[in-house]
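A single protein chain has been removed from this complex, and every other one stays in its place.
For reference, chains read A and B in written order, and residue numbers begin at 1 within each chain.
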Amino acid sequence: MLQQLVNALLLGGIYALVGVGFSLIYGVMNIINLAHGALIMLAAYTTFWVFQLYGVDPFASIVISMALFFVIGFILQKYIVNRVVGQNVLMTMVLTYGFELIAVNFALYFWHADYRAVNPTYAGTGLEIGDVVVPYIKLGILTVAIVLTSLLYLFMTRTKIGNAIQATSLNKDAAQLVGIDIQYIYSFTYGLSAALAAAAGTLIAIVYTVTPSMEGGFLGKAFVIAILGGLGNSLGAIVGGVVLALAETFGVVVFGAAYQQIVGYVIFLLVLIVRPCGLVGRRFFSEL
Amino acid sequence: MDILALRNVSKHFGGVAAVDGVNCSVRQGEIFGLIGPNGAGKTTLLNVICGLADPYQGEITFKDQRIAGKKPWDIARLGIGRTFQIVQPFHGLTIRENVAIGAMFGKKGHEGSIKEALSLADKALELTGLSHRADDLATQITLSQRKRLEMARALAMEPDLLLLDEVMAGLHLTEISEMMEIVKRVNEQGITIFIIEHVMKAVMGISHRIMVLHYGKTIAVDTPERIAENSRVIEVYLGERYAARRAKRLAGSEMGS
Partner (left out) sequence: MMATRLTFLGKISRPLRLIAYAALAILLGLIPFTADGYWVRVCTNFFMFVIMVEGVNIISGYTGYAALGNVVFFGIGAYVTAILMSTFGLDFFIALILAGIVAGAFAFGLGMPILRTKGHYFVMATIGLNELVKQVVSNLDSLTGGGKGISLPIPSMPPRINYAFFYFVMLAIAIICVFVVYRLSKSKFGYGIRCIKANEQAAGVMGINTTMYKALAWTLSAFFTGLAGGVYAYWQTFIEPPVVFDVVFAIKMFLMLLLGGQGTVLGPVIGTFVVEFLGELIWGHAADLQLGILGTLVIVVVLFVPQGLVEVTRNKTIGRIFSTRRVKEPQPVEF
């Protein structure tokens, strides 16, 4: 039981990272970024290739993939997504799914549907505390996840651009009035979200196999995590990630391995219908 | 006879009471004005009545029927029509179609055909002076016309009670007097009117009785003339210091005479 709890917490770190970037984009631009899973997948491949070809340690390659995907995200937003921000739900969602399709096709075309894995030498070793085993890799992942989310929090609260992002998400008209270039903020936000997705993808590549079809699963996870934490609430996504990890881990214990995904989606739908503001969010009221 | 009666109605948002224990009754055939400073809870009260702010506490009866917990469309079919402060036309539909929606789904909605609804719409358009714009889209008309569209749409529902939410806000003087005429004409057809209005001249001019709301509480219900004299109302609108000075002045002039 204790082992399960530890596993869930370690998994929760990755999930939090998957959800934070996804929720961030929604919070600032009201866009459900259906390309989020694809970004994670491409980053996982980046990690794999950098490790395979140049022997770069996967933990070190986080920096590389984050920088790379920040640039990619920034460009995508600047030249394409910015043209449809504020249009109806369908347009923006379908557009981002266009990216997803292209990315998947790209991966399938060049790397085929093969399963690939990153195997650093320290894989398989772990810390033993009593009966509980904590693999070093997963401990490292959790540490990275905590460090990154803390950095994000500091960035959002302590830096000028972080404040500008928050201001834009609260009220874009007011933000514009005080001189914030919201087009730039949007691009920066997408870049930031893509970088976080890249970090998640890199960490995922260390513990899971990498394949072009992994994007769907992680996009689905991003949905569940973001809704659990309150859509658009990026810090809530951390809670959402941990809750989902716990639910999945114990769902498997109670119902069996086949139900891992089902548990997540059932919770997702229930929260959406009963408490759309998320587990930790507050309801908003407005007059007509 | 009372057409609408509110007993101890309260509506809370989180910890804030937007409407706080309101009691009032609207008589059949009158124009009942509701005024109050910004944030007094006027629109919330309207939403409560027409079923948009469920759940709430207290009891509301319309034509001796309890309407608490009923859905907006059920309340609409009982014979309550309303307009919105921020106009909410149906985009993609022409003016005539917009108004016909009221006839199609309003009080007798389930009976008539689309054709009948359209001819009812034409009547409502004429009453509100919009006939010449019938085939335009709702996006192509002016604010004053959109306010009248709101009104026409609600009228086409053939309501017994019409709730008007600031139909004169943002209009200039001639438009305001036109709108006052329309409201009076509608009332002469036997439709009871419950009107929220910030334009004092208008609401004082057409209402038979007026209720004043302040922080969700009723502070006065009376005829327009007596409301204008009510010291509590003056205090709310113009501040305590003004009210005190005025009271002193009045006392002084009485002594002098």
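Just so it is clear, contacts are C-beta pairs under 8 Å (C-beta built on N, C-alpha and C of every residue); 3 or more make two chains touch, one makes a residue touch a chain.
Note that this is a predicted model, so its numbers are computed, not measured.
Looking beyond the chains shown, say which of A:Leu9, A:Ile75 or A:Met91 touches the absent one.
Once the missing chain is taken into account, the touching residue is A:Met91.
Among B:Ala17, B:Ala68 or B:Ile101, which one is in touch with the chain left out?
From the options B:Ala17, B:Ala68 or B:Ile101, the contact with the absent chain belongs to B:Ile101.
Touching the absent chain: which residues on chain B qualify?
Residues 50-52, 71-73, 76-77, 81-82, 84, 88-94, 97, 100-102, 104-107, 109, 114, 153, 157 of chain B touch the chain absent from view.
On chain A, where is the contact patch with the chain that was removed from view?
Counting over the whole complex, chain A touches the hidden chain at residues 26, 30, 32, 80, 83-84, 87-91, 93-95, 97-102, 104-106, 108-109, 216, 220, 223-224, 227, 231, 258-259, 261-262, 265-266, 268-269, 272-273, 276, 288.
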